[in-house]
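Let me begin by presenting the structure, written as structure tokens, before commenting on it.
Every protein chain except one is present and positioned as in the full complex.
Presenting chain A:
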Amino acid sequence: MADYLLALFSGRPRRIRVIEGTLQGKRTITNLFWAQNYGILPYLGADRHLSRQTYDQWLMVQAQAGNLILADQTAQLTEKGLAAQMTWQANHYQPRFGQWTWIANWQRLADRVLLAVQLVSEFAYHNRRYSPLSLPWHEKLAVRNWFLHHDGQIVSQVKTELAAVLTQLAKVDERLSNLFAYRLIGHESVGWSAMEASRQLGIQASDLFWMERDAWLFFAHSLAQSTGALTELVLPLLATTPLTSSAQQTLTAFLGGHSIEEISHARRLRVGTIREHLLQAVILLPGQLPLARLLPSQVEAKLQQQYQGPVAEWRFTPQSTDPGQEFFYFRLFQVKVMQDG
């Protein structure tokens, strides 16, 4: 499974802890900033269970194999590593829908939909004696309440909604629609096991995870854009913004005309936290914040003189008595230059 990690490195040094934190879904500003810089934001939270041990071990193995050079908490691919990366990319499924990674924790969403589909499928066959998918109590309750809230039309509704999404998905890659449909659980069918899915689709076991993640992210995104019984089912699990809810509140207040200090006071949060929220918004929602309000032109002009060359190589050197604010400006300027290309 860990070999997909090759795709996250390049011929230039990348911070190893940023890549690890991105995969684990840690949304610190440092992680988000560098993940955007490396073009790996679609992998945010893609491997939440990745352990330090597994990751470090993989790095060591790659270094020993001559694929990676490890130095100073960074890693870069060697010529051999770049060739290995190309071979990997040519022989494995490449994720397509990672940009929607923030919409939902797809595995949780999948569990809920699988149980709902099972209930509806058994209902379609008038079967009451079956073993429901064993999920946490609150998930079962959510699905049960959703099911009781609907009438007999639920069978055709769910089938039509699923078919609509899978039709669109099949236009991208029919294997994803097949994978999605044959992994569903229902009357006298428990769906393909992972091994069976690999065999039936002729893919390697390690690709299954990425294909399944893509299929469910596509599904989550489609439901977020529509209305219907399945959307009702998963609505509480769908995020409306890539920001954390606290950062979203800060953004709303800022767009409403309030200053950082006012928001800090009203929300009883440190100024530093509010700045982090705004940086999160600048990184994850490019173009939505009026940067001029955050970065005064004279400050920007000064930063332009101070920092030149590739963004990734800038080293922050505080010069004022308020390094917190100075770093905020520095990072904003860095993001701006990076996003402007």
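Note that in this section contacts are C-beta pairs under 8 Å (C-beta built on N, C-alpha and C of every residue); 3 or more make two chains touch, one makes a residue touch a chain; residues count from 1.
Assume contacts and distances are computed from a predicted model.
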item	value
Among "ABC transporter domain-containing protein", "NADH-quinone oxidoreductase subunit K", "CidB/LrgB family autolysis modulator" or "ATP-dependent DNA helicase RecQ", UniProt-listed name of the chain not shown	"ATP-dependent DNA helicase RecQ"
Touch criterion as defined above, residue of A:134, A:305 or A:319 at the omitted chain	A:134
Touching the absent chain when the full complex is considered, from A:88, A:182 or A:314	A:182
Among A:67, A:121, A:222 or A:264, the residue in touch with the chain that has been omitted	A:121
For chain A, the residues touching the chain missing from this view	107, 110-111, 114, 117, 120-121, 124-125, 129-138, 155-156, 158-159, 162-163, 166, 170, 174, 177-178, 180-182, 184-187, 189-196, 199-201, 205
